[in-house]
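Before any comments, here is the structure.
Of the protein chains in this complex, one is absent; all others appear in place.
First chain written, first letter: the chains are A, B, C, D and E, and each begins at residue 1.
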């Protein structure tokens, strides 16, 4: 790797690391004041456990040997053959990918908020990492789904659809919260989180080019435009539908746009990111209301934003993919004369990821439920998880 | 563009994006608790609408054709001829400049805080972008002001003086707030914003070299020193004058120094940034009190900090510009034997920007006032704009 | 410097700058609501005064002439011979190192919280910078300790041990707070700070390679792993020992791991960072309780985290240093067949730094105490330093 | 005219409010308070140091009511706030001499 | 000795305070409260879900006063807090048996 490319990958990795605290604040601000620390901790816990597991065996199982389409092995156990510093490119890439391994389970935390035992979460994360994240990642990046021809630039299928559908499975086992949801306890905290997320997402998407090149620049531009367009779309829908353009709506739209452009960032160009953003903003703004229709309690809308947004982006690739622009080796989207082939592969890839993730997550949760239990007591839920799970109070104003 | 340069421009663009949330928090913390969301939203709205407009036509009108000195045309409509990925340099530059287009109108929001209808703001931003930001940007960067010989490294005239004087025009039409100003509702929020702003400003200024080279390094160093010196100066003036060195003073001084060094960052060297910072810190510390003398209600001191700070920096270039240091093609400042020529051009450039920005902004506001109205009702103003404009409450502590 | 390397050093410098506001928030959130601004200000003050002093004479005394092993001179007064822009490498390095000069005294602020006069702090920082930071920095980086063979990649001895032991000396002169410590007033603020610190620390450590190369990539990976492992270790110790895994524990562990890996980041590889992190997490989790045993009032545990963590990392280098991995010119650690030589040098280097820093800091504090006084009045301490020292209140909720 | 003051657990506020609305109460003023009582507090541990938190979050309701309604209202609150666990709270009654509605200047029962 | 308690709109606090100062009142204790009354609450919409906010921010003032001053003080508050809109608030008077000034131990009217 050239020094300019390495610099870009390292910066991008740092940016993606920063996203997990950003996500924690985004979620934590939306939560009630008595559960905010638990929310933060579910996210920070991923930052503590996943990096270690990732270098021990996660990366190896998710990637090596590169010619296996289903699951890796232990050849790169503890990064065995890739620790040679050399120009640092391999190591930087492992670190960069490790950041994605951190944030993917963290995304799920927003759904199970306000009622899940922290001890259950502490077990859920590593198990889910190996049984769900690692195989799906393998299939999508270099495995059978990739070989068939589906594409996923920075993790629409492998990360957002995957975590989003897992969130649904998790809350189906977990059950609904006892008390009615309450409004966000601190919208300024949500906006701090949103700012950090957008900022970090440039690393997430443009860093996925793994070089400082034209594809990175286009992915950067697309990340900028899709987030803006989706935020705008969500805001306008709300303004018209609910009477007010809300802060939370702007934030949610931005995140929906970022999610949707993730799989497409390095494959589309021109006005496509704006269209993808607009579609994601409108669709997700309606999708977050589905939970009330279907009756599952996805506390902070992981399904409506990450699952739906990721799917929107991943499928729209089937229309907008533009290989000539990128000297790319992927198929043309429908609008570029590629016919439905790419779209079909995108559908197959997402269906595969959805089925696997949903089923395995459901089973993990069932096993946890039958063994250590997944819910805090009713009293702990009423008094708040900050106290019951962490023995702490978020704000001590009286001192 | 080399990969190292591209990496630097992309990082810088991300850093500048991060500044708008930073600005939102800086302003939001200073505001009252019942208007903080409106303050955040005025800023985030710029992040949603401007990127889209910028790629549709903003960039084109602000730059192409490059040989027109007054206003561009639609040749790069939707980035037409610059979407070829190539090495990504052109795209990255458009994205980078787009971040400036976002934050410039956002700066104005601090002045109109606490009383402007969000719907009026929603129209004001795009109109102002095309009628004020775009032409002034054109004149300063490649247009007639540039051709005459004025210089503006990262946007002293084009951004800070421009937005600052527009803020004055806007509040003159808008009128004063009904109730007395109140102290900042959360200084920690202000300090989060300040930290983000300084951090991001390295991208703003050093990124404006559009390469990772010696000029970028000097611009970086200057940004570091001027902010520190100005913060120090403001603090000491306050300590002596008002009896206490305040947190808000330190933050305000830092921002004043960052503003002042912006136009000069890539043109001055040695102790110049320290002098510029010290002057800006002292001058702005006094300038923020002018509003009470002249009776305009610039809520969060956009005029005193951005207009005055930008002007200070832009004029001091006339003294400190050091082309030999940068192998630059600009004139020497007075202290480097250049006589008053450069200073004169700086004066002319700023006068031109001030007149245009003030007049057009005033007219835009008058038209908005006569049509949809620019102020919320007295009752909404009393109860807070968070509720009236966004139907939200920033903090729900009781849950 | 190649453009890729320069880009990386500039980004790293910006990241390290961002750490000081991060540290301010980390400390400020832990403090009581009536002292939070003072805490923020002690940190921001370092950002204002140190950059200016650093370019005037700090850098020169800390580095030039490079062949002097004890203290520099004024050859680079005002960066005299290094302002030639050229490729910017030298300037960027001076700026990068300046960020370290800023944060080192800032670290001490956590210990003296809640009772130190701001005017005393305002004098302490510049005096301490020249009398303690500068010489120790010189000895460690190019001076006699370096010549003997000790190594310190990004500042374990020169920064964390140095500031940590200075914190102990400072509180010994200052005395304990009058009232009992109180729980953190805002843990979300602590977590914002933690996120920023970890993010910025990638610049701190990986930037210290002063190039985008293999060593930088390994330092990056090590920073990622050690922080995670230490956070995990602290959390588990707490969970077992105190009954709950706490948010503050996770944050503290992360910081302890970051501190411990700092001296080692570019010298160790493979599983070493995980081991260093685990050890630091466990040791620091116990070390923060020593203050109650020995009766010194280190308010926010600067000794337990920075002194102890830095020492742990610095000594473990003696075991884990792996020069073959880095084509490095340092000695092998014990585990790589180097025998105890390196460990011995690490001990000597730390003892030298500890003795100098402790003694001089103690003397500075004594002189300040005898002259202008170092403590606020008992009444100011009761009412809070925000009001007495800065005339401000952090939160004005009632508006 | 009486003033009913009730201290209840924060998460019971919604239930109590709904019960009072159902019982025809038209006005309530709520304050966030912290209470110390038989329930004792709890301990929070930060960096291995224990902090005894004596005061727990509670909510105070104040309701102006006509004397004849007082017993009924008290019963409604007591029923809705009861969890049977220590710390459920207290209700007390004080006498009020006059009530004035700011908007209209009305006094007495009609001002409630 | 009487205790005057007034619930008013938050943005009226400054006006009421100035009016009271002008009327010679030397002490006030203020609490941030939330009120439910005829004014009703409002609805906030987050992600398309409506949250009924029954309690609106209000401010409570408590003023200890000598019996003869009470009517005047009440009038001052009522005048300053009045906007003529629903939700302007309530004032009520209760009897106080003793007042003690902590600093001096004084009791009775001189302790106010």
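Note that in this section a contact is a pair of C-beta atoms (placed from the backbone, for glycine too) under 8 Å apart; a residue touches a chain by one contact, two chains touch by 3 or more.
Bear in mind the structure is a predicted one, so any value in this text is a computation, not a measurement.
Which of C:149, C:328 or C:391 touches the hidden chain is settled by the complete complex: it is C:391. Taking the complete complex into account, B:248 is the one of B:1, B:47, B:235 or B:248 that touches the chain left out. The missing chain lies against subunit D, touching residues 2, 6-8, 31-38, 54-55, 58, 60, 74, 77-78, 81-95.
The chain not displayed touches subunit C at residues 179-180, 379, 382-383, 387, 391-393, 398. Interface residues of subunit E facing the missing partner chain: 1, 3, 17, 26-31, 64, 94-103, 105, 111-112.
Convention: only the chains that are shown with their structure count from here on.
Put simply, the chain farthest from subunit B by mean CA position is D. Pairs C-D and A-D differ in how many C-beta pairs touch across them, and the larger number is found at C-D.
In this structure subunit A contacts its sequence twin subunit B using mostly different residue numbers, the overlap staying below half.
One copy, subunit D, sits rotated relative to the other, subunit E; on C-alpha atoms the angle is 120 degrees to the nearest 5.
Taking each chain's centre as the mean of its C-alpha atoms, subunit A lies 44 Å from subunit D. Listed for subunit A are residues 2-5, 7-8, 11, 15, 182-184, 186, 192, 196, 212, 242-244, 246, 248, 391-393, each touching two or more other chains. Residue positions of subunit E with contacts to 2 or more other chains are 32, 34, 44-46, 53, 55, 85.
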